[in-house]
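This is the structure I have questions about; it appears just below.
Every protein chain except one is present and positioned as in the full complex.
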Amino acid sequence: MRTGEAVAGSVVRNATEAWARLAAFGWLFGLALAWIAAIVIAAGSADLLPLPSPTDMDMLARREAPSFAHWLGTDRLGRDMLARLVYGARISLTVAILAPLIGLLIGGALGILAGYFRGGLETLVVGGVDVLLAFPPLVLALAVMAYLGQTLANLTYIIGILSIPAFTRVARAATLSVAKREFILAARAMGATELRILLRELLPNVILPLLAFFLLAVAVTIVVEGALSFLGLGVPPPAPSWGGMIGEGRESLETAPRIAFLPALFMFLTVLSFNIVGDTLRATTDPRQGAA
Amino acid sequence: MSRAVRFGVMLTGILMLALPLLGSGAAQAQKRGGSLTVGLELDIAGFDPLKVGVFDTSANMAAALLFDTLTSLDDKGEAQPKLALSWSHAEDYKTWTFKLRPGVKFHDGTVFDAQAVKFNIDRQKDPKNKCRCAFYIAFLKEVQAPDPLTAIFVLTDPSVNLPKIMAFASSNNVVQSPAAMQGRGDDYNRNPVGTGPFVLKSWTAGDRMVLEKNPNYWNEGRPYLDRVVLRPLPDSQARFASLEAGESDLIWDDEFDSDNILKAKKTPSLSVHQHVGSGASVYAINTKAPPFDDVRVRRALVMALDRPKWSQVLTNGLSRPATNPYGEGSWVKCKDDGALPFDLAKAQALLKDYGKPVKFKMLVTATPRGRANGQVLQQFWKLAGAEMEIEQVDQTAIVTRAFARQFELTPWRIVDLADPDPQMYANFRTGSPVALANYSNPELDRLLDHARVTADPEKRSEDYCAISRLINSEAIWFWGFQNTYYAIAKAKVKGLPKLHNGVIDVSPTWLE
Partner (left out) sequence: MLGFIATRIGYLIPVLIAVTLLTFLIASLLPGDLAHAMLGDQATPEAVEALRRDMGLDQPLWWRYLNWLVGIVQGDFGRSFRTGEPVLGAILARLPVSLELMLLAEVTALAISIPLAIHCAAHSGGPFDRVVTGIAFAKLSIPNFMAAILLIYLFAVELRWLPATGYVPFAEDGLGNVRAMVLPALTLALAEWPVLMRVLRSDMIAVLQEDYITMARAKGLKSRRILFVHALKPSSLTLITVAGINIGRLIGGAVIVESVFALPGIGRLLLGAIYTRDFMILQGVVLFVAAGFVIVNFLVDMLYAVLDPRIRHAHR
């Protein structure tokens, strides 16, 4: 019984501590986290929710105002807005998380290696990044989607590849500042192999700024995917996407602006939330840049 | 003479001069001068048939201003003289002799004559030039120019309505200056020279094309306008907004922009010009690509189409369902065109009978209109049990892929022409490069051949109706909506002729 009380007590104490720590970040941070959680849960359980199909057209009920049959109304082709928003969340989030992951893994690795080993490798990597950054990314993404086929896979790959330079830069910068520190020199002096140093000493200290940047990259990816879908070359129709919905809503601005504004609102809140969370984390891991 | 009498004589004289001017009715109501700004859909690539092949709608509109054809169509659809003054044909309709108008000059000062006509056609047909336009005049063996004012068209196959067909301002029919084409080489494409009522003044790609009145036009007194400015505005909202704002005086539009068309119809300061042409928006099925090699699948797709709902969804009900390739605007009238009815249950049954899963890709244009249309069709076929995947490509790519048969299902169009023969023959005759369905049927060929050589319109109508029954039964192509062409203009734009062939010809218009 005492153990039970002790356990209960410690759970309460841990929860209070965690809550206090979260509260220290600010109520805005909490709201952002809550929104992200809500969107992720809704997107993940989309199939279980009592929603009509996002692609079924109720052809005689186009551009309808919210009603019992359609809680947020219908779009130009008679499809349920709420269903499209939720399924659109699923697609946007899937791309938004997978694509930066590519950037994180490849770009992060390149940046860390460049920042740690310096010399020729670093010049090559930095030069390569500079060259890649000179190209208008949207144009490259459009070209890939137009010529290599408009699929979710291609969309994820090209956005992921385009995010590599940014991750390389962040990883290299973080590595440069960490590699100078004493514990790295100490590890080397003790005879540790480079690989061991990289994995056990460097990586844990570099991972936090990379993770913070990852969240910011998620926000950017939602926007990029939205832009591509807005132009019609993103998520292949009829799969719903917030950007695509905004693009489709453009021709109904005068008659039913809700069709464009609802997905815009969802996208804005989601991007903002990821920005808030990512920026807060970055501020805690890199005080120099926390001037926001 | 007393002062009063002299005054009376003077007054009478003045009245005698003035009355005719006052009393002359509508014929003198056209006001000269002014500039007309036209909002087109697409930017024009150029005018050299060797470079662009076939003119699209926007290029047709510009071509109607820069160039002339040998004939034109009046409001009843009859051929009238233009560059040709008169014509006659041989018994078998395989030879047509045109007498040309004398004293006509191209914008560069060179003379228009039969040799110029021959040069244009020869250049298009020359195999060395590999012109995509050559196919459309494959029926034309050659043009002879025995004297400067006589052009003889020798055809390989009979053509009963040749003069009417030649009125269409297409890349084949417009007469361009041989001297300019030879002299300017690669640059000719963007610097065209014709005999038309307007001369090209300036052309900024993607922005505007400025045409000015041709002071030496052979039709004295025409055109009324001083200037026409053509502006490509691909975005339909932008195009309509420019009309509302007064930046454009006239715009091209189509039924997909139904919200704005309906709005314009209610606006007194705007006039909506509408023309139900023959032909339709159509779809070709590649019968060599499974699952389309099975007629049950093809029939099921067609029977799953609820055209009234389709029209409601996409165009607020403006588009008219088509059940055959001719439409209300054609002189071909069928009591029974063999159209398959909308029957969802039957469609589902057919697919179940087929047994295997039905999955395929359809080409759509990479535009909001193309995507929306594709998604509606996707929905119809999903209800029947078939899975369609949308493949977005550019408009030019559709043409390329169609010709190369790299598709399973593709949209196409049968344009409003005075005679169904050119397109029906091209689209369905075995051996034609545009027989998109990869389908061969001897009976169909026989009917097409027969309709081509028969002169009697009633007999031809029968043939074409039989053709329609065959095509519908085999479901190798199917029809969406009839061609309805629109132009929306400010009410002050007068004199716009009928939108034959879907071409908006602003050359005879004036501004009130």
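Per-chain numbering from 1; labels A and B assigned in written order.
Basically, a residue touches a chain if its C-beta (ideal position, glycine included) is under 8 Å from a C-beta of that chain, and two chains touch if they have at least 3 such contacts.
Quick caveat, the model's predicted, so the values are computed rather than measured.
Taking every chain of the complex into account, the absent chain touches A, B. Of the candidate positions B:K105, B:R190 or B:H273, contact with the hidden chain is made by B:R190. The hidden chain makes contact, of the residues B:A322, B:A339, B:V399 or B:M424, with B:V399. When the full complex is taken into account, the listed residue touching the unshown chain is B:A366, out of B:L36, B:L301 or B:A366. Interface with the hidden chain, as seen from chain A, comprises residues 127-128, 130-132, 134-136, 138-140, 142-144, 146-148, 219, 223, 226-227, 230-231, 243, 246-247, 249-250, 253-254, 257, 260, 264, 267-268, 271-272, 275-276, 279, 291-292. Counting over the whole complex, chain B has residues 43, 45-46, 48, 51-52, 130, 132, 135, 186-187, 189-190, 204-207, 233-235, 237-238, 241-242, 245, 247, 366, 394, 396-397, 399-400, 403-404, 433-434 touching the chain that is not drawn.
Criterion: only the chains that are shown with their structure count from here on.
In terms of their C-alpha centroids, the spacing between chain A and chain B amounts to 49 Å. The residues of chain A lying in touch with chain B in their complex are 55-57, 59-60, 62, 76-78, 146, 150, 232-233, 236-238, 247-248, 250-251, 253-255.
Across the complex, chain B meets chain A through its residues 236-237, 259, 306, 309-310, 312-313, 366-368, 371-372, 374-376, 378-379, 382, 389-392.
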